[in-house]
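Written out below as structure tokens is the structure these notes cover.
Removed: one protein chain of the complex. Kept in place: all other protein chains.
Chains: A, B and C, in written order; residue numbering restarts at 1 for each.
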Amino acid sequence: MVIVLKPGISREEIEKIKLKMQSLGCSVHEVVGESRHIIGLVGDTSKIDKELISANKNVEKVVNIQEPFKKANRLIKPEGSVVEVAGRKIGCGHIGIIAGPCSVESREQIISIAKDVKTSGAGFLRGGAFKPRTSPYSFQGLREDGLKLLVEARKETGLPIVTEIMSASHLDIFEEHVDVMQVGARNMQNFELLKEVGKSKVPVLLKRGMSSSIEEFIMSAEYIMAEGNENVILCERGIRTFENYTRNTLDLSAIPAIKKLSHLPVIVDPSHAAGLAWMVEPLSKAAIAVGADGLMIEVHNDPANAKCDGQQSITPLQFTNLMHTINQLAVIENKAVSF
Amino acid sequence: MVIVLKPGISREEIEKIKLKMQSLGCSVHEVVGESRHIIGLVGDTSKIDKELISANKNVEKVVNIQEPFKKANRLIKPEGSVVEVAGRKIGCGHIGIIAGPCSVESREQIISIAKDVKTSGAGFLRGGAFKPRTSPYSFQGLREDGLKLLVEARKETGLPIVTEIMSASHLDIFEEHVDVMQVGARNMQNFELLKEVGKSKVPVLLKRGMSSSIEEFIMSAEYIMAEGNENVILCERGIRTFENYTRNTLDLSAIPAIKKLSHLPVIVDPSHAAGLAWMVEPLSKAAIAVGADGLMIEVHNDPANAKCDGQQSITPLQFTNLMHTINQLAVIENKAVSF
Amino acid sequence: MVIVLKPGISREEIEKIKLKMQSLGCSVHEVVGESRHIIGLVGDTSKIDKELISANKNVEKVVNIQEPFKKANRLIKPEGSVVEVAGRKIGCGHIGIIAGPCSVESREQIISIAKDVKTSGAGFLRGGAFKPRTSPYSFQGLREDGLKLLVEARKETGLPIVTEIMSASHLDIFEEHVDVMQVGARNMQNFELLKEVGKSKVPVLLKRGMSSSIEEFIMSAEYIMAEGNENVILCERGIRTFENYTRNTLDLSAIPAIKKLSHLPVIVDPSHAAGLAWMVEPLSKAAIAVGADGLMIEVHNDPANAKCDGQQSITPLQFTNLMHTINQLAVIENKAVSF
Partner (left out) sequence: MVIVLKPGISREEIEKIKLKMQSLGCSVHEVVGESRHIIGLVGDTSKIDKELISANKNVEKVVNIQEPFKKANRLIKPEGSVVEVAGRKIGCGHIGIIAGPCSVESREQIISIAKDVKTSGAGFLRGGAFKPRTSPYSFQGLREDGLKLLVEARKETGLPIVTEIMSASHLDIFEEHVDVMQVGARNMQNFELLKEVGKSKVPVLLKRGMSSSIEEFIMSAEYIMAEGNENVILCERGIRTFENYTRNTLDLSAIPAIKKLSHLPVIVDPSHAAGLAWMVEPLSKAAIAVGADGLMIEVHNDPANAKCDGQQSITPLQFTNLMHTINQLAVIENKAVSF
């Protein structure tokens, strides 16, 4: 951590700041510049609150040198992490493909799609039971009933299920039924929820918030890990930019960036990023080519009548074709799809 | 709502879409263009799911003409709403000033600041008890104990208290103690929380999410109102942009925009927007000049030792000076500060 | 084009607007809604000024249905365009690889790199002679002397040269020496320059502005094409977002989007997008996988001593390895690298 002091600060004030930093367990190095004066802090600065120092009226700015995350940091585990769910691996050469409808609509729908995506090679079934919707007047999901239908689909196909948790008050029922709990983009900084899923043993799929920086994204994973749950899969799903041809802008550079900073596996959701079914295929290919550890794809047997997100869902047939190409790309990447 | 059809669509497909739209309760008008064909829908379209229509493979895009919010819509109440808390009004010419520390730290701290801001003319006391922090290793607030200290400060000063609720599981204790429940920017689309505070009678201060559009912001207020709680105050607090001289970019154009679209009162938080204490004064003045119904300002008696956000907190003395200017500006705007 | 009228507009005013639209050559269809009234325009609306209509005090908003570009529109040439330079094709299955240093520094440097990239399979040599720099105190390029060195490198290797034009006053010398004139991101809406290069016959590589929408980007190509020069290659090079781990955010969704909207070939510059040499490889692969018609890559024989952009330049050896993977991916895409 580097503290840049304001021009004209007195020797006395400098010594005060140095003493304070030493009291926080850091050793202190002073560099006297021409127009600016800086202090370098040495030691474990990850638990020092940057804001606390910035508040000093003699401090111009504070620059972090070390990343603020510890458990999620690549330095802890340079070889990378694998998250394993029902025998399927994600990370370190294992590609996880999660497919299914935006929301669970009926027994027939979810079982039919589950069978289709399994046949094409998906390793996991997704399907929303509790749905975050911008409008209170839109379909809010089948909720508990949706979870039960997912469980039936798992029985029929053997596919582990991935579904979104929207409130800590649902944790018991999720722990009972679900293989991977998804924390959605809108809840990425719902810290009370992060803490609660962190106390669970169920793996967590954490989606990046629409306006979250990569560092904040990893810090939210750190929240979960700090409570003890280290089975976290990150998911890039598009960030909000000025461009609105696509619903969000898929930030594929985030994949190599996250892999450099953290050991956690990271997958891509091209369906929500673009919001356009015809873009799912090219973006999925790009995601695998850039190094993602998996994909989360919306598949629906009747997109035009889907209760939500039909415009971004591909059909089972399109999904089959996509899986064919994904397998080819995996070979080039020396990876294999888990199923 | 206008549906733009893809070029080359058959007459049969057009008729199918028209029938479907009529079945949703709309009357349908067709406009035959040269390269494009459009369908105009007439009737109450606020409950029609845009996505549902977009999913049709013959639809190129769907354009909303009517706003998707009903209860928050200005059309319902052209004269504007007033939210009243403990005799203090916000909206329609009444300016509410909410001031206090980022977080409650101790009995002495909160009572001392409460007295100071009351003397200078604040109408409400703010102070965080439950704190949303990017890092799990940062100070998380005094939680329940913080609420109790706020209650003591209210007893001493008579100022109603405004504080953030981070989980629906805390609703009981908030309803018992708090005058205004704040839903923070990170929880603006925590829909389960919005529904719960919507069932309460306690007024809600809803902050705009960092990457939330104005329409989404009002839709989150609609979530609360749809459950019955119409005492909603909106708060602009900066959006995330590429510019990082300030922590976020205060979007002051949002104030007149929201006033045009909605009847709800809207205030501004210059402290979190800029993240810089010295910018609070000019931004506060600009907020009142642009038409805001109030301000939410961080005031701390010892910013350099504040447990959080010290770099953006002003001192009680600076707050006194600010209030002097705010009162002058209020006169130009034909408004008055509530206290 | 759809015109949404304000609520409460009189019949007389509606008729005035309809007459005005008819006078612009459109036929007019009226749809009477409950709270809003809309007018659909049929005919060639690409030359109607949206702003002109928006300015009417009875108009709430104007929605474009048809794209505003004509010559660049995919509808004109559904099969796509090929731009051919010195026997090398870009577009429609032909991948163009443009490689070389950020700036031309010396005879030895440019010839050595040119030979290296040719050997590895590049089809074009890039190198900046006139350099746009944020600071007036940074190296501004060798200017005319740089162009001459590029010409020498072409003589030695046969590679056509691509270099940036920063002012219309340099057009003569560029037309004499250069194979492809690049218009940089910062000049994407330098309309006087666009018009001038549009009068030339030399192919133009047009880079997307950092905050340019896809539509504006294609409109800038339209400026060039409207003057007669239809040899335009588009280049996505990252957009400005809140994320600053990378210098800009590479918008790979823009590739399929542009291909849907326009027939022009579109390539990707991963070097400038990320600003990080180690990210060039994964982003290049993703670009080809998403459907780009080529790449523009910075290669330097001594990045640590490059006069500019060394941090984002890869070495000739890294480039050789990259070309190996690109060729594998091209096969999957049924494409071939031009050389």
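Basically, a residue touches a chain if its C-beta (ideal position, glycine included) is under 8 Å from a C-beta of that chain, and two chains touch if they have at least 3 such contacts.
It should be emphasised that the depicted structure is a prediction, and the values quoted were computed from it without experimental measurement.
**Q** One chain isn't shown here. Among B:Glu84, B:Glu156, B:Glu227 or B:Asp251, which residue touches it?
**A** In the full complex, the listed residue that touches the missing chain is B:Asp251.
**Q** Looking at C:Met210, C:Val232 or C:Leu283, which makes contact with the chain not pictured?
**A** Candidates C:Met210, C:Val232 or C:Leu283; residue touching the omitted chain: C:Met210.
**Q** Quick one: which of C:Ala55, C:Leu317 or C:Ala336 touches the chain that's been left out?
**A** C:Ala55
**Q** Which residue from B:Gly80, B:Gly93, B:Gly291 or B:Pro316 sits in contact with the chain not drawn here?
**A** Per the contact definition at the top, the residue touching the missing chain is B:Gly291.
**Q** Mind listing the subunit B residues that contact the chain we can't see here?
**A** Subunit B touches the chain not shown through residues 211, 213-215, 239, 241-246, 249-257, 260, 273-274, 278-279, 282-283, 285-291, 325, 328-329, 332.
**Q** Applying the definition given at the start, please give the residues of subunit A touching the unseen chain.
**A** Counting only subunit A, the missing chain is touched by 2, 4, 7, 29, 31-36, 38, 40, 42-44, 63, 65-66, 75, 240-242, 244.
**Q** Write the list of subunit C residues that the hidden chain touches.
**A** On the side of subunit C, residues 46-47, 49, 51-52, 54-57, 68, 130, 132-139, 166-169, 186-187, 189-193, 195, 209-211, 216, 219, 222-223, 226-227, 240, 303-311, 313 touch the unshown chain.
As a working rule, only the chains that are shown with their structure count from here on.
**Q** Taking each chain's centre as the mean of its Cα atoms, which chain lies farthest from subunit C?
**A** Greatest centre separation from subunit C goes to chain B.
**Q** Kindly work out which chain lies most centrally, taking the average of its C-alpha atoms as its position.
**A** Closest to the centre of all protein C-alpha atoms: chain A.
**Q** Report the inter-centroid distance (CA atoms only) between subunit A and subunit B in whole Å.
**A** Averaging C-alpha atoms per chain gives centres 26 Å apart.
**Q** When the C-alpha atoms of subunit A and subunit C are each averaged to a single point, how far apart are the two points in Å?
**A** 32
**Q** Return the distance between the CA-based centres of subunit B and subunit C, expressed in whole Å.
**A** Centre separation, subunit B to subunit C: 39 Å.
**Q** In subunit A, what residues contact two or more other chains?
**A** Answer for subunit A, listing residues that touch two or more other chains: 211.
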